[in-house]
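In this view, the complex is presented without one of its protein chains, the others remaining in place.
Every chain is named by a letter (A and B) in the order it is written, and numbering of its residues begins at 1.
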Amino acid sequence: MDIRTIRETVYRWIFAVLAFAALVFLIGIILILFKEAWPFFAQYSAVKALLGQSWYPTASPAEFGMLPLIVASVVVTVGAMAVCVPIGVGSALFLHELAGVRLRAVLKPFIEILSGIPSIVFGFFGMLVIAPFLQNLFGIPTGLNAFTASLVLGIMAVPTVSSLADDALSFVPASFHEASLAVGATRWQTLTRVIVPAAGSGISTAIILGMSRAVGETMTVLMVAGGAAVIPRSIFDPVRPMTSTIASEMGEAMTGSPHYHALFAIGLILFLITLSFNIIAEIVSRRFRLKLGLGR
Amino acid sequence: MRLYRLLIPILAIILAILLLSTPGFTAGKQITIKGSTTVLPIAQAAAEVFMDKNPAARISVQGGGSGVGITSLIERTCDIADASRKIKDEEIAKAKARGVIVNEIPIAMDGIAMIVHPSNKLSALTRRQIKDIYTGKVSDWTELGVGKGKIVVLSRDTSSGTYEAFEALALHKEKVRTNALINASNQAIATTVANTPGAIGYVGHGYLSRKIKAVSVDGITCTRENILSGKYPLSRSLYMYTNAKPAGEVKAFIDFVLGREGKQIIEEEGFVGLR
Partner (left out) sequence: MNRARISEVLGFTLLWLCMAFCLFFLGAILYFIVVRGAPAISWEFLTSVPRRAMTKGGVAPAIVGTFYLTLGAMLLAFPLGLASSIYLCEYSPKNASVNIIRLSINNLAGVPSVVFGLFGLALFVKAFGFGVSILSGALTLGIMALPGIISASQEALIAVPQSYREASLALGASHWQTIKKVVLPSALPGILTGVILAVGRVAGETAPILFTAATFYTRDYPTSPFSEVMALPYHIYALMTEGTHPDEQTSIAYGCALILLAMVLAISGIAIIVRGRQRSSYGT
């Protein structure tokens, strides 16, 4: 073996080791979450925690019922999807079918800009502009509630869903489109009955990843959702999703206290939720590509 | 292509300029103050004036609530803990277990004012009524005879000393209703009440302004005189806690806060200096 081959092998190994950094970090996150969340589940029954309705971590005795927090996250995410899916998929369809090459080139950057706006700015805008506006519009007691949070989160997730859906649509072979038009369907019929179903799995992937983004969002809900740890009775009730609970209470939880471990337990649940979304999205996307004959 | 070759040296130069132009990394002790958002305006104003007079001093101020401050003091991540409630016995014990001797320094007096929107016709509340509103027994303004609509109840999160003091003085340790809107600071409550006609909340005396209306409690208004004399029912002391007797820069700052200029700042911020 000459010096050149040795050097080449050394470089290859260096890159190989560095490439596993992502895996190392991911495993690290999982380990830390489990390590810090475990003491909570060892001390409190998981079922009581997940289904309990009272979140009073600083009362004595402390109560760690997480149901209101989980329900809040679910409500806000579902609400966000109700906003994001029509608008995101709709704009993807628009860009794919109705926009000419030039219009597309102009509009896509705008969507990219929307995706680059930091979440704190969205939350800030939501709190100062949207919440008062909705408060006056609907005559509700406060604009800081699940509805506003869903609205702002939905808009935040639109670029994610839109660009992934757009990619999915572009993978559908042009022959589908042409064949459909050739048998006499209108463009709209082609779009809704041929293209979208063909891209169905890809669009589902986009929606699932959008949901993952919405459920994990922190700053926006912290500023806009209202902060009441109670199961909402109406969409206009203030809520407190899991992410904002962690963000607002971590500062006062003494390291190693039950409150501290409880917050990590919430973090673990959050992580597992987004992990499952990602895995489902991965499976769906793989089937989508196989179906369209794009290989692995 | 050639343009991109130049890009890296250009970026390096810009980076170097930026790094060199900000004051470099030197040693220097930073005093860290964390805790109550009630005491925050005092701590911050005092820190500013103190740093103006002592250019070598470096102070970092944070809010988060009395709970955050006390936790940080116990974990030795801050030098001074601002608190708008007295430290609890179990916290003193936890501190001792970690080698921290808690030293309590009262710096001012404060009254918790009950506030409503200026358009609200309410002008007086009894402690009983406050408790009923906050524990969920009374939910509508009609029950108080001052107009229609749901009462939007505002409270603080659990790390707040103001909340703990309110809980002890007004609620007698009963739990706040679950659908109360939780706010992160005194100012957040003041702002929300100012913007929400049906809201009620509680803030430190220093946060009163023309945008909100304070109501009397048991017939006594929240004024400096009433707080100092002890007549106002929801009065409490404001504290700064340190680890053992303060020394060095920390002592200098505490002395400043307790001195004549500190008292002036306390009064300016709307609180009541100790006599």
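The criterion applied here is as follows: a contact is a pair of C-beta atoms (placed from the backbone, for glycine too) under 8 Å apart; a residue touches a chain by one contact, two chains touch by 3 or more.
Since the structure is predicted, the reported quantities are computational estimates derived from the model, not experimental observations.
For the chain left out of this panel, the touching residue among A:Ala49, A:Ile140, A:Val172 or A:Leu191 is A:Leu191.
Here the missing chain is touched by one residue of A:Thr58, A:Thr148 or A:Ser212, and it is A:Ser212. Set against the missing chain, the residues A:Val74, A:Ile87, A:Leu181 or A:Ile231 yield one that touches it, A:Ile87.
Across the interface with the omitted chain, chain B contributes residues 1, 4, 7, 15, 18, 22-28, 30, 32, 37, 40-41, 44-45, 47-48, 51, 58-64, 77, 183-185, 187-188, 190-191, 207.
Annotation for chain A: contacts to the undisplayed chain at residues 4, 7-8, 11-12, 14-16, 18-23, 25-26, 28-29, 32-33, 35-36, 86-87, 89-91, 93-95, 97-98, 107, 109-114, 116-125, 127-129, 155, 158, 162, 185-189, 191-192, 209, 212-213, 215-219, 222-223, 243, 246-247, 250-251, 255, 263-264, 267, 270-271, 274-275, 277-279, 282.
Note that only the chains that are shown with their structure count from here on.
Per-chain CA centroids place chain A at a distance of 34 Å from chain B. Interface residues of chain A facing chain B in the complex, by the touch rule stated above, are 54, 56-59, 68, 132, 135, 141-142, 144, 226-230, 237-238, 240, 248-249, 251-255.
Chain B contributes residues 64-65, 67-68, 71, 74-75, 94, 149-150, 152, 157-159, 175, 178-184, 192, 195-196, 198-199 to its touches with chain A in the complex.
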